[in-house]
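The complex appears here without one of its protein chains, the remainder shown in place.
Going in written order, the chains are labelled A and B, and every chain counts its residues from 1.
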Amino acid sequence: MRVDFFTWNEIFQNIPERIIKRYKYYERKEEWARYLSPPQTFAIYGMRHLMSLKFDSSLECLRLWGFIFNETERLFRAKQINKKIIAVMGDLGGIPPIIYSFKSLIGFYPDCLWWQPFFSENYNLFEVTGKASFPETSCYSRVIYATFLKKAYFPKPDLIIASTGASCDDYSCVMQKVYNLFYKDKKTEFIWLEIPPRKEKRESAIKLLKENYQRLAKILSEITQEKFTIEKLISGIKRVNLIRRNYQRLKELVGKSEIAPLGSLEMLLLEFGNLHFYSDILEWQKILLGILNLVRKRIKDNEGVLNKENKKIIWATPPADPLYLIYFEDNGTRIVGSEYIIHQALEIIPINKNKDPFTALAESYLSASLIGKTKERAYLIINEVKKYQAKGVVISQVFGASHCAYETEILKEEIEEKTKVPVLIIDIPLPSSEIPLQTKTRINAFIENL
Amino acid sequence: MRIGYFCLYTPIELLKALSLKPIRLIPSQKFDLTSRYFRYDACPFLKNLFSNLINKSWEFDAIFLLSLCDGQRRLGEILQKEINNLKIYEIYFPRTYNLTAFQFYYEEILDFIKLFERDLNLINKRLKEEIKILNEKKRKLLEIVNNLNFLKKAEVVKKFWEIGDIPENKFLEPFASKKEKVLFLGSYFTPVDWSIAERIEKYFTIVADSFCTVSRGIDFYPPISNLKDYLFFYFSKIPCILRRPNKIFYNYLKKKIDKYQINKIILYALKFCDAFSFEKESLKNYLKRPTLLIESDYSSDTTLQMETRIGAFYES
Partner (left out) sequence: MEILTSRERFNLLVFDETPDRVLIFPLITNHSAYVSNYSIKDYYTKGEVLAQSQINAYEIYQIDFLSVFSEVGIIAEALGSYFEYPQEDLPKLRKPLFSNLKDYWERKLNCQYDEGKGRLYLYFDAIKILYKTLGDILPILTYIPAPFTTLALLFEPTEILKEVSIPNLQKKRILKEVLLLITDFTIQFMKSIINYGALPIIVDPLASGSVISPKTYKNFALPYEEKLINYLHRYDLDVILHICGNTQVYLKELNKSTADLLSLDKINLIAGKKILGNKFRLIGNFDTTEILLLSPEEIRKKVKKLVLKMKDNKKGYILATGCEVPFSTPKENLLAFIEEGKRWGRYKF
């Protein structure tokens, strides 16, 4: 069942205390490690948008929401218990398997904080970037710079990894600004990694990525003073693959099912969990598995969360404002597939006895969404349309985002030509509690024509 | 084969060694025609470049594209859709100073060379000759433009890239001004932006710049050496704000500031060009000089506002 904010509070009253206290992160026993809280808790701490959203009413999904919104505190707690914090920026997928090969390391993506202004319906982070002379015409990802300045969203990282190259430019410029903040700071190491483009001849790109990863493993080993071994990396990759595999299963089950066993907002959060496992890989693994089992049960019991008549659509590029997903679902669609520009975090890393694991990581990374031609990204979306028999595609854009400025029309043209389904392009405006009326009209017209 | 290019990292000496004729694409006009594949927030320079291509501002057979920014990296795909029979060569140029990334770039260039010539020894020989010739020309050009006012300098340098040789320079007057000195830097600077420089020079003297279409293009001289060394020079020595980290670019600016004893900086960014516009604060902090950011999308309605701001900056 999908419920609103207030209904969740009612449901929460019936959850026994022993269950509330059962779920803790980092396998710690302390009270601070608890995370099973309803949306109300996070709304009280400023996440105002939660009041407008709809949520899955299962305990499994409550666990998901609680875990995700607890991440800021979790990162501070990690540092307090002497874990090393690695900020991974820009790569979106290839590096965390290496980080999680080390016991004392926690990796996280500051990149994901671009959602913060939207969940809190707040402009402060934009104002701070404005003061630092970032133009208003740049991508929302600029707020990440403000989170570094504020030191209130994550502790000071022990290492910052910035990946740049065949990727989006806005973020590369944000990373440069962050670098300027840190380069004099001897306590925080900052390294740049090159992301090569995907071209027909793959060997050079694989070689470059592999060298990146090997260099990184060496640096991480120095930071942790923990010996790095190939066996550790293999075991790190296996852990990541387990999560990626379970997510793939989940995505297929949800997409192919006759009913909608899970809402799109939860699916978005789950997909992004593949990036860095919200800073606790072991707990994330359990949460994901719990939801996978829930979905299996719902399919077996024919229990969906949306109207059966809702039309299937595919969503491309993650919406900065999650309210849009809810609006689409409330108005007769069901999001069965997605291309949220993190394809590199979804593919299984092809390890086997005969392959060096660094090579496997590099090969896997070459499936990234944005490092190739737009046509190749279109192909990922087209595949989803065909696989899940979708009736339409929505591409949400971000004003000022460099890739959107050049790829969206090509994507639309390719998808329409190859699938014959309509494509709607929408712009996601700055944080607000509501969707503009004009956009709603366009969305409704699109849905009517599916 | 005539081959168009616009990025400073383009190895023009190599193109010449391959018997290609490089033509630098510096648009002189602003056209309104654009491609539907560019969204409203695409780079104004790339949009105008495209319009100039459609309007056949230059005659050429192929285009050589590097990937220093996302827009450049994606331009090829749009050109392919919009312009029939245009040969497009896309080479990945690294953003970082990673040596394996250089190797990646080097291999891309080797593949490109193979399309025209298989004999690397021959290419190396020709390359040395071309480097020598171009370096000499650039040095000579530098002497000529050194004492010119900024706009005249920009004009002469543009001509140089267009014709591939020193342009006529009989009537060039040395320039002297007592106005306050500024460093002028920013996005790709073309004749479409020249009116901005005129407005700046109402109040200041632009004694130094770092535009790749003006000074930066003639400030660097590759070694007369083999292909790898030559490419490595491009990779490691030529500053660009888009490289990561962009420290070399900052050092380049610092040298100019010190050499010309400059007190103020004017940063010109094309709208949606994050690479420059994001850097205002850092420039101010690192170079310790008051810095003015002016933005343009080539539309005339921004010019008046810009002049007011330049005036206010002068008074500050």
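FYI, a contact is a pair of C-beta atoms (placed from the backbone, for glycine too) under 8 Å apart; a residue touches a chain by one contact, two chains touch by 3 or more.
Keep in mind it's a predicted model, so treat the numbers as computed, not measured.
The missing chain, though absent from the view, touches A when the full complex is examined.
The missing chain, though absent from the display, is touched by one residue of A:K103, A:K131 or A:K201; that residue is A:K131. Contact between chain A and the unshown chain involves residues 5-6, 9, 12-13, 17, 20, 32, 34-38, 40-41, 43-46, 48, 51, 72-73, 76-77, 80, 120-122, 124, 127-128, 131, 149-153, 155, 433.
Going forward, only the chains that are shown with their structure count from here on.
Taking the mean of the C-alpha atoms as each chain's centre, chain A and chain B sit 37 Å apart.
Across the interface of their complex, chain B is touched by residues 132-135, 137-139, 142, 162, 164-170, 172-177, 179-180, 183, 192-194, 196-197, 199, 201, 204-205, 207-208, 211-212, 373-375, 397, 399-400, 402-410 of chain A. Within the complex formed with chain A, the residues of chain B that make contact are 36-39, 41-43, 67, 69-71, 73-75, 77-78, 81, 92, 94-98, 100-101, 103-104, 107-108, 111, 242, 244-246, 269, 271-272, 274-275, 277-282, 285-286, 293, 295.
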